[in-house]
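The block underneath contains the structure these notes are about, expressed in structure tokens.
All protein chains of the complex are present and in place, except for one that has been dropped.
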Amino acid sequence: MAGDRKRPLKTASLRAPTPTKSVSPSSKTHLHAAGAAADDDIKITALDLASAPLTPAMEAYFKKCEEKLGFVPNVLKAYAFAMPKLEAFVAMYNDLMLAPSGLSKLEREMIAVAVSAQNRCYYCLVAHGAAVRMLAEDAVLGELMVMNYRSARLTERQRAMLDFAVKLTAQPWEIEEEDRERLRRAGFSDSDVWDISAVAGFFNMSNRIASATDMRPNSVYHRQGR
Amino acid sequence: MAGDRKRPLKTASLRAPTPTKSVSPSSKTHLHAAGAAADDDIKITALDLASAPLTPAMEAYFKKCEEKLGFVPNVLKAYAFAMPKLEAFVAMYNDLMLAPSGLSKLEREMIAVAVSAQNRCYYCLVAHGAAVRMLAEDAVLGELMVMNYRSARLTERQRAMLDFAVKLTAQPWEIEEEDRERLRRAGFSDSDVWDISAVAGFFNMSNRIASATDMRPNSVYHRQGR
Amino acid sequence: MAGDRKRPLKTASLRAPTPTKSVSPSSKTHLHAAGAAADDDIKITALDLASAPLTPAMEAYFKKCEEKLGFVPNVLKAYAFAMPKLEAFVAMYNDLMLAPSGLSKLEREMIAVAVSAQNRCYYCLVAHGAAVRMLAEDAVLGELMVMNYRSARLTERQRAMLDFAVKLTAQPWEIEEEDRERLRRAGFSDSDVWDISAVAGFFNMSNRIASATDMRPNSVYHRQGR
Amino acid sequence: MAGDRKRPLKTASLRAPTPTKSVSPSSKTHLHAAGAAADDDIKITALDLASAPLTPAMEAYFKKCEEKLGFVPNVLKAYAFAMPKLEAFVAMYNDLMLAPSGLSKLEREMIAVAVSAQNRCYYCLVAHGAAVRMLAEDAVLGELMVMNYRSARLTERQRAMLDFAVKLTAQPWEIEEEDRERLRRAGFSDSDVWDISAVAGFFNMSNRIASATDMRPNSVYHRQGR
Amino acid sequence: MAGDRKRPLKTASLRAPTPTKSVSPSSKTHLHAAGAAADDDIKITALDLASAPLTPAMEAYFKKCEEKLGFVPNVLKAYAFAMPKLEAFVAMYNDLMLAPSGLSKLEREMIAVAVSAQNRCYYCLVAHGAAVRMLAEDAVLGELMVMNYRSARLTERQRAMLDFAVKLTAQPWEIEEEDRERLRRAGFSDSDVWDISAVAGFFNMSNRIASATDMRPNSVYHRQGR
Partner (left out) sequence: MAGDRKRPLKTASLRAPTPTKSVSPSSKTHLHAAGAAADDDIKITALDLASAPLTPAMEAYFKKCEEKLGFVPNVLKAYAFAMPKLEAFVAMYNDLMLAPSGLSKLEREMIAVAVSAQNRCYYCLVAHGAAVRMLAEDAVLGELMVMNYRSARLTERQRAMLDFAVKLTAQPWEIEEEDRERLRRAGFSDSDVWDISAVAGFFNMSNRIASATDMRPNSVYHRQGR
């Protein structure tokens, strides 16, 4: 039904009412007695932007998220104030992270987390740390990517991949042919070099949008893959 | 005609033949006697990726570039090895840089250049430096964005915008509510704050993909807006 | 029995035999199919140092650890090659982290993690991240300290405390009276200022010894407080 | 005529009257509707220092500048408040940049720009970027030195020279014999090593004096060598 | 006598009366006409912490300091507000810096100064700079450790040791097996690697406690070993 697609997104009100349960701030040492993630599913960003009506494509996509993940990732709700922005983000994200590539999905998530650790991005570390834990079926690998990927026991291939991604994050102006050659020596094709660069680049974008808006991750991520 | 859209992009061969004119390397002090930009329109990136057949949408888009700009920007040719990547990039770029926004097109290009200067990205400084020169009808403003935006005589609004974008580039983990509040005090709406963040984020992505692949700008940019 | 105390520490062999279960490295994408923490309880540091016989005091202390925690923290096993070093470390640690102070135990652990995040120390982030989760009864607060303490919803007191500790970690030469005054304005006494400084200082030491020796945290920490 | 040489420099009044043409600030997006360089030939620095009478030597030198360049570089006007400072600056500059050396004039200007790019000095990037464009007869080489010398296709000799100059700029305390040896292996004599160091050093000085005083480049530079 | 040990430390009043000799601040260019170290033996830290009664062990230790050094180091007086902290500090310090080790006492002091130079810690540079001068019987070696250890003519062993200690100070997260291997190649045992790490770690702690509290070195250090 046409009217349906104009309906504002019910689950994504960015300025939700405060929690109903009254909390005495003095009852715990830290501020939010209900837990540090208390508001993270309610007030998703620091910006006051009303959700726009979902397009049919996005409505279907959100439904698919609910079915497959059990929830709509907050980053999608944050983008939902403007359908063209949401759709462009979803298209790019899905191509980079889910489409066929010489990099496994786990490898792409490892890049996401190592880059986000360099940029100390809370949203992306939580959401993609969970992805590493689940794809690797290894909770500790997720922690290592968050804390210091250099401490992980990685294959030479993975180490070369993450060194490139993190140097590209911290000092992009110093990347040169020798850096690409190291990737090739580790077995990556030129198409893989693009994908490593594009995933690292994408999270350098997302980290900054998340940090700029104080974007909060769905609290459910914290328990995934443990 | 369906076959047409499978045709490889004629103008975007990423591994073009070397220049026919023989050049004596000793005839000038620097390496490329034919000029530092000699190969920039021929060998667009350091990666060996064959162009894919353009989709009809992209074929139309490239044609529109030729008509409006007189050329297809090299970044598009670089992405043309994979249509889904090209289409997602084009969709996001056009929404961010060309769609209606509380930020003028010039302001968005100023952010692009100030961010690219922080990341010392040759491709983006050349291409978007030209855009600033042309949109502002002021060649010197373009130079200032490339060299040090703090040396420009900016309005308070523009200065706040660029300070936010450059801090978000250099230390995204230190952006907090006070940074957003400064933007609001300078007259930006929350929607504008998103756009500043998204443009800054986008060039943090593009800078890295360009640096990772040694992407070369079309030589025509250098003369634009002078 | 006197002879007992000369007995080498049975549980802390720093060069233990490799895992008995044969693992095919190709069966998973990352190197250690048995999990990224596979060796962390077996080979505690990268140094080949034989455990010394525990002194009675240390034997009692290790027993107390087993009883209270269920295990001996690997940092203690790492120090156990030299009893004077172990005893001095334990004395300083217990005074700083467990003795009465104007700072709660949780606050001291929050400093430990925020400092260790600045130094990207895997051992300390794992061990003290767990401590924050348990003391706060809030898993997410632990994640926030690891990922970016600036993203946490902290009291003014806690924020001032962590800002001081992290500045002292990153730029100790720039700490001046104004920094101490901010702590006093947030309600800290001069004795508290010492304790904040001493805890931050201590983890700047421990982080470096752990990083220098590739110290591995007990794998049990990962599951604590979740 | 003796009296003449006491005459204050007519062309170098550092506090000139404001532009006569009235400008509506709202007529363009950026502040100076007359262009970002509008005041650069009028108010040369942020300091209020009256020009001193030129000595005969300096009067002759300024005349020579007018004849050869068509203008007196603003840096000379900025120094003209004190003849001993101006004369010492001119003597050092001319020896370093114009006297015989194992380095070509273009090479010395390339060092000037690469160092100034590291220090993001607007004055020096404009003035010496123009010099590179003109000496190389290659506008793009000038842009590359401003934007990221690592993106230029340089000879091994030029690359070694600029790597040394930029490391000396960013981390002078880490220059050691191995750095000098790399220059020697690239064909530089010990006298050339001095000259590379002295030119890099000189622009580390000039960059800072220009930045400290907000020194503005003659607007004519922007059009040179394009 | 038991009562004695409860007596507050007479020589360590952290809030001593101001100098009796009146000083005209205008009589010299800098603030403290009586010398830049004027208050350093009187007001030891910026914190207002009363000395606690010395334990017998600490009373004996302070007496030993007076006998052997001629004074009690100010760091000990600063810790004397809390006996458990003082005793733990003394135990750790004496083990690290004075107990038998594969590193000579001079080598340990060289590490102390090189680390303190990286952290620009006034207290530790003064106190341990003096120790290097005296142990080496070479005043200039002390200056070199303070100013830039890379400028000293060191043995390969010493250079490897200091490079490790300073990298561990500046970028602990980047220390890896190759760094340890370089130490081993320079002749250090795994036990020596621990000691280098532990001394470097200890001064990363002490530097921060000293900087956090504005701890002042005994003025006598300045004249030692000259």
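Should a chain be cited, it is by its letter among A, B, C, D and E, assigned in written order, with residues numbered from 1 in that chain.
Following the convention adopted for this analysis, a residue touches a chain if its C-beta (ideal position, glycine included) is under 8 Å from a C-beta of that chain, and two chains touch if they have at least 3 such contacts.
This one's a predicted model, so the numbers in the text were calculated from it and none came from an experiment.
Asker: Given the contact rule set out at the top, which of the displayed chains would the hidden chain touch in the full complex?
Answerer: Touch partners of the hidden chain, whole complex considered, are B, C, D, E.
Asker: Of the residues listed, D:S51, D:N74, D:S151 or D:N204, which one is in contact with the missing chain?
Answerer: D:N204
Asker: Among D:G70, D:P172 or D:G187, which one is in touch with the chain left out?
Answerer: If we include the chain that is not displayed, D:P172 is the one touching it.
Asker: For chain E, which residues lie in contact with the unshown chain of the complex?
Answerer: Touching the chain left out of view, chain E contributes residues 25, 28-32, 35-40, 104, 106-107, 117, 120-122, 125-126, 136, 138-141, 143-144, 146-148, 151-155, 158, 214, 219, 222-223, 226.
Asker: Contact with the hidden chain only, please: which chain B residues?
Answerer: Interface residues of chain B facing the absent chain: 148, 150.
Asker: Could I get the residues of chain C that touch the absent chain, sorted low to high?
Answerer: Contact residues on chain C toward the absent chain are 173-174, 176.
By definition in this document, only the chains that are shown with their structure count from here on.
Asker: Which listed pair, C-E, A-C or D-E, reproduces A-B with over half its contact pairs identical?
Answerer: Among C-E, A-C or D-E, the interface that shares over half of its contact pairs with A-B is C-E.
Asker: Taking each chain's centre as the mean of its CA atoms, how far is chain C from chain D in angstrom?
Answerer: A distance of 53 Å separates the two centres.
Asker: What is the distance, in whole Å, between the centres of chain B and chain D, each centre taken as the mean of its C-alpha atoms?
Answerer: Taking the mean C-alpha position of each chain, the two centres sit 28 Å apart.
Asker: Among the residues of chain B, which ones contact at least 2 other chains?
Answerer: 120-121, 173, 176, 214
Asker: When you draw the chains as points and link the ones that touch, which shape shows up: line, ring, star, complete, or other?
Answerer: Contact map by chain: other.
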